[in-house]
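To keep things clear, I will list the structure first and then write my remarks on it.
In this view, the complex is presented without one of its protein chains, the others remaining in place.
Chains: A, B and C, in written order; residue numbering restarts at 1 for each.
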Amino acid sequence: MDKRLPDLAAAVAPITDGAVVMIGGFGSSGIPFGLIAALLEQGASGLTVISNNAGAGETGIATLLKAGRVAKVICSYPRTPGSIWFERRFEAGEIALEVVPQGTLAERIRAAGAGLGGFFTPTGYGTLLAQGKETRIIDGVGHVLEAPLRADFALLRAERADRWGNLSFHATARNFNPVMAMAARHAVAEVRQLSDEPLDPEQVVTPGIFVQAVVEYGVRP
Amino acid sequence: MDKRLPDLAAAVAPITDGAVVMIGGFGSSGIPFGLIAALLEQGASGLTVISNNAGAGETGIATLLKAGRVAKVICSYPRTPGSIWFERRFEAGEIALEVVPQGTLAERIRAAGAGLGGFFTPTGYGTLLAQGKETRIIDGVGHVLEAPLRADFALLRAERADRWGNLSFHATARNFNPVMAMAARHAVAEVRQLSDEPLDPEQVVTPGIFVQAVVEYGVRP
Amino acid sequence: MISLSDNALAARVARDIPDGSYVNLGIGKPTHVSAFLPEGREVIYHSENGILGVGPTPPAGQEDVELIDASKRFVTAVPGAAYFEHADSFAMMRGGHIDIAVLGAYQVAENGDLANWATLDEKYPPAVGGAMDLVVGVPTILVMMRHVNRDGSPKLLRRCTFPLTGLGVVSRIYTDLAVLDVTPEGFRLVELTPGNSLSEVQALTGAPILHPMPT
Partner (left out) sequence: MISLSDNALAARVARDIPDGSYVNLGIGKPTHVSAFLPEGREVIYHSENGILGVGPTPPAGQEDVELIDASKRFVTAVPGAAYFEHADSFAMMRGGHIDIAVLGAYQVAENGDLANWATLDEKYPPAVGGAMDLVVGVPTILVMMRHVNRDGSPKLLRRCTFPLTGLGVVSRIYTDLAVLDVTPEGFRLVELTPGNSLSEVQALTGAPILHPMPT
């Protein structure tokens, strides 16, 4: 078993037009900039992107939005300062947007990865974001029923990986990467360092069973 | 902030008659034998115990069952070889039993800790353990609605702790301990070693926010 | 009218954070509260992007680009810190483990409703972040904001007009002009910024302010 790939292009090769792609990261940390650049190069379009943010400036997800590759964004916070490409595409009506409270986004992704059919959460009850959703009062508190959120692919950023696909992370670059690994049919991680030795089993954050391929991209942005 | 306690007796002192107590462990690993012995000594009775197993031989939870301190057991597998005290109390009709599929048990505990109102799981659909529960077909698959499971106290076993209550574990002694820490109003961990230095933040498995007290119990069973 | 500076307001909020608390500081001005914590208190700051134990801004040149807070500022980690992933981070928030959250607001209503994520401008894309999770899970929600909008219109209202973040969730509001509690009867004065009168502040508030507690 050896999940190591030789380059970023090989890692994104399976992604097809119209795919649902989760992309890890929060703000500027934990974003797989190398894989996103390779995906831009590769050319797949009509993508649904699931991520916390929608890119900033001319980097990361913003490059996919600029190039018109994204049909829909599912995220909690598209309005990072400098999200000009998201704003342009949104104002022009060129992309669909589903805004999800951040914890519900993480939990919907986890539910998909954990094989659950949905969950009741108090988050968002009584707000615009619960409109059209099933609600229920549980122990006197209003709850919203939320569905699992799965993807065809996940593009992840990690610190180290071994040939089994076990991942460790660095500081707050962990964020959405572990849950997205669980929820995608095919999860690919760019890592700062591929390790010839197995990671310490006590220190594995994402076990390799959730990761289909790893590739080294040594740059820490 | 210093969550370290001087002895096991201090750790179990707040437990009252009739309390709901989660107890970590699976088989013989990750069981807080020191805290259980202290609880036996302390004398609280009429307890509801939530744990994967129901004790074996004359050790662990079996000592509480033998002493008649347990009114109800919620677990997945009470029938570990040698669970004689569970079997005696059960056959005599002296304890109530709720059997929960193991993954549903872990997930119900996590749901309580994560502030969720419940979840749909395919586990157990169409079986005796779904009788009386709400069911729903989601994407063509039968699901059962399961409720969060919370506790007044959690008794945990960990490898190391620092004064902030951060925990690390050893091998398969991790098991239910991290989710139980999340789901109890007051979680207490016995640890093989109290550390004067803070744990490495990358290697903390259970962050101290979930742990109210830690006490050293150096024996590894 | 005496209006507290942002720093003075942050210091006023910091005074009310007890020793030993787990606290989430919302993005923007609330992040400054930690700089004003009185000496001798140990408070653990949570940031929803996966850290407990947020420390001060690092010295220039020593930033770790992968160690940031929810405002995307470079931060440090204090001794006793822990890193974790997003589902665990929001379990801390939604599950009632964090003691206090300090949030900014567009509007707060006298019944404790909070509006802090969307305006009525339909061209502006909505962005909710983690505020909705905080308000349902954290038992004490402190709001820190200017008392009025730039045009002088009130932000403290009988009912919010902007889309809600949460229903009946606010415990206390700290503004540049006053501190108010949300009670079952409505806003109740806790204190006035020294130099202001209740009638002056009432005139800038869109709902009645109840008599102060006897002191």
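Here, a residue touches a chain if its C-beta (ideal position, glycine included) is under 8 Å from a C-beta of that chain, and two chains touch if they have at least 3 such contacts.
Everything numeric here is computed off the predicted structure, so don't read it as measured data.
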| item | value |
| --- | --- |
| Displayed chains contacting the withheld chain | A, B |
| Contact with the hidden chain (one of A:Ile36, A:Leu65, A:Ala114 or A:Ala130) | A:Ala114 |
| Footprint left on subunit A by the chain that the document does not show | 1, 110, 112-116, 162-164, 166, 182, 198-199, 201-202, 204, 207-210 |
| Footprint left on subunit B by the chain that the document does not show | 26-30, 52, 76-80, 86-87, 90-91, 97, 99-104, 106-107, 109-110, 121-129, 142, 169-179, 205, 220-221 |
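The definition used in the following text is that only the chains that are shown with their structure count from here on.
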| item | value |
| --- | --- |
| Between subunit C and subunit B, distance of the C-alpha-averaged centres to the nearest whole Å | 35 |
| Whole-Å separation of chain centres (CA-atom averages), subunit A against subunit C | 28 |
| Overlap residues in subunit A, where contacts from two or more other chains coincide | 107, 121-122, 169-171 |
| Where subunit C touches two or more other chains at once, by residue number | 51, 77, 83-84, 87, 90, 93-94, 136-137 |
